[in-house]
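I have a structure I would like to understand better, so I am pasting it below and will then ask my questions one at a time.
Every protein chain of the complex appears in place save one, which is left out.
The letters A and B name the chains in turn, as written, and every chain counts its residues from 1.
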Amino acid sequence: MTDTKDTNVHFHQELEQLERKVLSMVDRAEQMVAVAVEAVTSDDTDLAGRVLEADVGIDATYAEVHQDWTSLMARNQPLGSDLRRMAVLIQLNVTFERMGDQCVNIAKIARFNAGLPRVERICEQIREMGDLVRPMIRTAIEAYVRGDVDEARRLPVMDQPVDRLNANMYKETVAVRDNPQLLEWATKMLMVSRALERIGDQAVDFGEQTVYLMTGERAEFDEDGMARTFDDQPAD
Amino acid sequence: MSNETSADRSIGDVIEANPTTATGPRIGSTEAVFEPPGVIETNEMSVYYGAFRAVADVSLAFGKNQISALIGPSGCGKSTVLRSLNRMNDLIATARTEGEVHYHGQNIYADGVDPVEVRRTIGMVFQKPNPFPKSIFDNIAWGAKINGFKGSKIEMEDLVREALESAALWDEVKDKLNESGYSLSGGQQQRLCIARAIATKPDVILMDEPCSALDPIATLRIEELMLELKEDYSIIIVTHNMQQAARVSDKTAFFNVKLNDAGMRTGRLVEYSPTDQLFTSPREKDTEDYITGRFG
Partner (left out) sequence: MSIEAPERPKAPELFPGDEEYRRHLGGRRRKAVIFQMFCLAMLSLAVLSLATLLYTIINDSFGLVATVNENDPEEIVAGLGHDPEVTGLQDLSHDQLVGLLEANVSRGVGRRLEREQRFYEDRLVFESDATWAEICSSGGSPTGCTAGPRPHADVLQLVNERVVVPDVIASYPLVSSLLDPAGFEQEVTEEFEAGSFPDHDIEQVSIEWRAWFNPTFLTTPQNSTPEVAGIRTAILGSTWMVAITILFAVPVGLGAAIYLVEYARPTRLNEFIQTNINNLAGVPSIIYGMLGLAIFVRLLEPVTSGAVFTDGVPPSDNGRTVLAAGLTLGLLTLPVVIISAQEALKAVPDSLRHAGLALGATRWQTVRSQILPVALPGILTGTILAVARAVGETAPLIMVGAATFVTTDPTGPFSKFTALPIQIFQWTSRPQPEFHNIAAAASIALLLLLLTLNAVAVIVRNRYSRRAE
């Protein structure tokens, strides 16, 4: 938009600020995932504590963003892509706050599981899930910032191994059912797996929001990564 | 959906049990709206003031019993287009219209068409309320009289009351019908002008920025009135207030003005879409730039 002058500069500046705040949340959330996975697989309660601290910040930012969003909406009556961006931002606010909550769940389990005997296989799988989910978050951020719809459409595909690993975790848990202590530990790790799988879904949702922002169409990504509009026809 | 909690599931059940959502086109859908034939249609219409081409090649169909809004920056020709719909441009000596304007299929610019007749069925309300310097009663009765009203005095009184009731003004003025039209507030005067326009039983009502001289409360009352009048009349409104167009209209036309090679600023129709679509996901970049304020 280099050939048009912006006459709505203040609003657009404030909108950008709001956006940066929201994106900072997801940035922090991504780091929290790394730390939480490490905490729960390395039995490190200090790291778990750091995750819990970081979540306080995310919750505070969530409240701020909500306030700023409402104020911006009341003072300006955004239309067009500005309106869509506002709609997207308020949803992302919730989504990233939830990501933080999932990390908190993982951190709490790390504390709960402290000192318990571990199954290395399970820890490896958890670490692998973490290594799959964090790039998803990065991809989602980049797709949003660049407005790249195609990049956003890669996310459901990236989510598939995460879902598979989550499904597999049940089998691993069942495998240690004869050892009550391990079982306790493994059951908790199952919940960690589920938390990571949810974080992956939230990244996919992030991608859907990006597509809406850029095209104005609401789409639900199915397993094949195709956007499905509500009249059950593929968008492409 | 995976990962449904018990709370999610019950909400989903509720929604499924009450499929009242999702009728009509979705936001951002490019699905065509069913278009009944328009009550007024313009066909490649251009308006010139002398050699200056104010607006070019406008083709629009305005729907019956709908409110259609014309928006755009100043100088884009939206008022010119509105005035050409009831041949009020004829009053400007240098104005010339090319192309056609069809009212129920009949070209109102054809040879032999009397503009006086056109204006009886296509009425107009102006930006600044302009009641006649007569009593409230006479303001409304005059339009009927000069068009050859044949009824008795009682029938005239009924006509006046009907018009004032339709304009949501009756209760406020029923005890002072003989007072001057100027004794009313700005918002009341504008409603009086609306009552005056509908007293001649027009088919279409054109409104040229009807609320721009009014305070917000008066504006809202007139907007409410428009939504009520929609049932009996077709309304076309020019407004520079995008939120107003968004609130009241069914379809919105966006006009833009560009400097062409000859240095002339000619207005053109850029986009004509259902209102909710135009204001959330417009098809044209120019429209998007205008409604987000990224406009020169």
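Going forward, a contact is a pair of C-beta atoms (placed from the backbone, for glycine too) under 8 Å apart; a residue touches a chain by one contact, two chains touch by 3 or more.
Model, not experiment: these values are computed from the prediction.
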{"item": "Chain not shown, its touching partners among those shown", "value": "B"}
{"item": "From B:R53, B:H102 or B:R120, residue that would touch the chain that is not displayed", "value": "B:R120"}
{"item": "Among B:K128, B:H240, B:R265 or B:R283, residue touching the chain not depicted", "value": "B:K128"}
{"item": "Option touching the unshown chain, where B:A197, B:C211 or B:M226 are the choices", "value": "B:A197"}
{"item": "Residues in chain B touching the chain absent from view", "value": "86, 88, 91, 93, 116-117, 119-121, 123-124, 126, 128, 130-133, 142-143, 146-147, 182, 193, 196-197, 200"}
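Here is the rule we go by: only the chains that are shown with their structure count from here on.
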{"item": "Centroid distance [mean C-alpha coordinates] between chain B and chain A, Å", "value": "47"}
{"item": "Residue ranges of chain B in contact with chain A within the complex", "value": "2-3, 22, 26-29, 242-243, 246, 279-282, 287-289, 291-296"}
{"item": "Chain A residues touching chain B - in the complex, by the definition given at the top", "value": "1, 4-8, 11-12, 77-84, 194, 197-198, 201, 212, 215-218, 229-231"}
